[in-house]
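Let me begin by presenting the structure, written as structure tokens, before commenting on it.
What follows is an incomplete set of chains from the complex, kept in their original frame.
Each chain carries a letter (A and B) given by its place in the written order, and its residues are counted from 1.
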Amino acid sequence: MNYTLKDLPERTQKPRQSGSTMVMDKGLSLREVEDFLSVSGEYVDIVKFGFGTSCVTPNLKEKIALYKEAGIPTYFGGTLFEAFAIRNQFDDYRRVLDKYGMEYVEVSDGSIELDHEKKCDYIHKLADSYTVLSEVGSKDAEKIIPPYKWIAQMQAELDAGSWKVIGEAREAGNVGLFRSSGEVRSGLVEEILTKIPFEKIIWEAPQKAQQVFFVKLLGANVNLGNIAPNEVIPLETIRLGLRGDTFMEFIKAETIAFK
Amino acid sequence: MNYTLKDLPERTQKPRQSGSTMVMDKGLSLREVEDFLSVSGEYVDIVKFGFGTSCVTPNLKEKIALYKEAGIPTYFGGTLFEAFAIRNQFDDYRRVLDKYGMEYVEVSDGSIELDHEKKCDYIHKLADSYTVLSEVGSKDAEKIIPPYKWIAQMQAELDAGSWKVIGEAREAGNVGLFRSSGEVRSGLVEEILTKIPFEKIIWEAPQKAQQVFFVKLLGANVNLGNIAPNEVIPLETIRLGLRGDTFMEFIKAETIAFK
């Protein structure tokens, strides 16, 4: 930090179990990755190559190497897992993972109907060789999953070997954890937290108001995902109470100089 | 492509008559153009310097050269043609086109009232020396042009020498083809397609939901325009069914591994 202020919340340090920021890269160039890391590298814990973008970006191998050099693991968006699985090409997917030296993998069912036991089976198989992130929630705004099911699925996926579970929101933040307006389904979130430890969850929260909601509810060191590369620094100020939205969140009563 | 999946739609190759992506550059630096092309170059067919931005960007000559080197033609937004035409400076406009070695030109009437015969006359004159794109639709959200008029104008402009016709949407995607909410005027689109060959039309579709609409209606190889530079890779995944929105679009029934 460039200067010292009283009562800033303490941030966790890498490798973080909580307080992680997961970023979505949906097609950065190598130089853009360098630029991004030069500013935000220390605040980024893991990078997702969104949906199927890894298929069509010509710089993939070099880009993975750049992130690796910076000590930041990467993984392919869950939609890619689903694209292989639905085509009965799961073995091909493992070959792709190994070709690119991926150490993390996402298992999701946002776009497919996947029997939940079968999903856990995929998680279990992959957990032998990779660190698995699994995602709960549909990309279909019409499909409302009730809280008890979110909890049961999250627990089953952790039991099957997931390192962390992700709450679905898409790039736009308008499904899964959120209503189509972007508003948080706060009852859902609170119910989940009665059962699943908060450090095991990454909340996709691409919109500022969503990030603010989670920092207010769970503090500076909540795990947040689907953050755009150029929103990592602004998010860090939200976590620290250095932006209007969370400005009074962390200041102790005795510190306040005037009302 | 970095790996192979069954049932991906076949994409056309450059020079594309259909399946083109037209990008709006509204002020990129030279290095940003290099970055953009390093990732998206093979998916970009033509670049528009949006509205009057070409007047105030100091790097214009060098930028045109960069795109030319990459084999990507550029043109000035139609608003610039209109700015010269309304001031009775059409001859000056031709001199500007030639000073910058432009091979493509857009003729539009989104901000001016231009008699349609006169518009076709401009197209006819310019078609001798340039490849002409002409645009139909008003930038004024209040001006609703009925479908039969869209068709008559598009046909007349193609007859006058336009290479392709563009359906207006603006940078924001909230006029012309779309309601102010961004929703597609789908009846209009379908009626246009009963008369005008789909490869002759570039649909401006800056919003994701709009791109999805056109890919679902017309397939991977629809011509789309006003795409932001950093949305070309995401669009490519929409075209290929590698994003949630078009995920099941191209998979054959016999390929599907599970329901």
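The rule is short, and it goes like this: a contact is a pair of C-beta atoms (placed from the backbone, for glycine too) under 8 Å apart; a residue touches a chain by one contact, two chains touch by 3 or more.
Being a predicted model, the structure only gives us computed values, none of them experimental.
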{"item": "Number of identical chains forming the whole complex, with 2 shown", "value": "3"}
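Note that in this section only the chains that are shown with their structure count from here on.
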{"item": "Residues of chain A defined as touching chain B within the complex", "value": "26-32, 50-60, 79-80, 82-89, 92, 96, 99, 110-115, 118, 139, 170, 172"}
{"item": "Parts of chain B lying in touch with chain A, wherever the complex brings them together", "value": "1-7, 31, 34-36, 38-40, 42-43, 208, 230, 232-234, 236-237, 240-244, 247-248, 251, 255-259"}
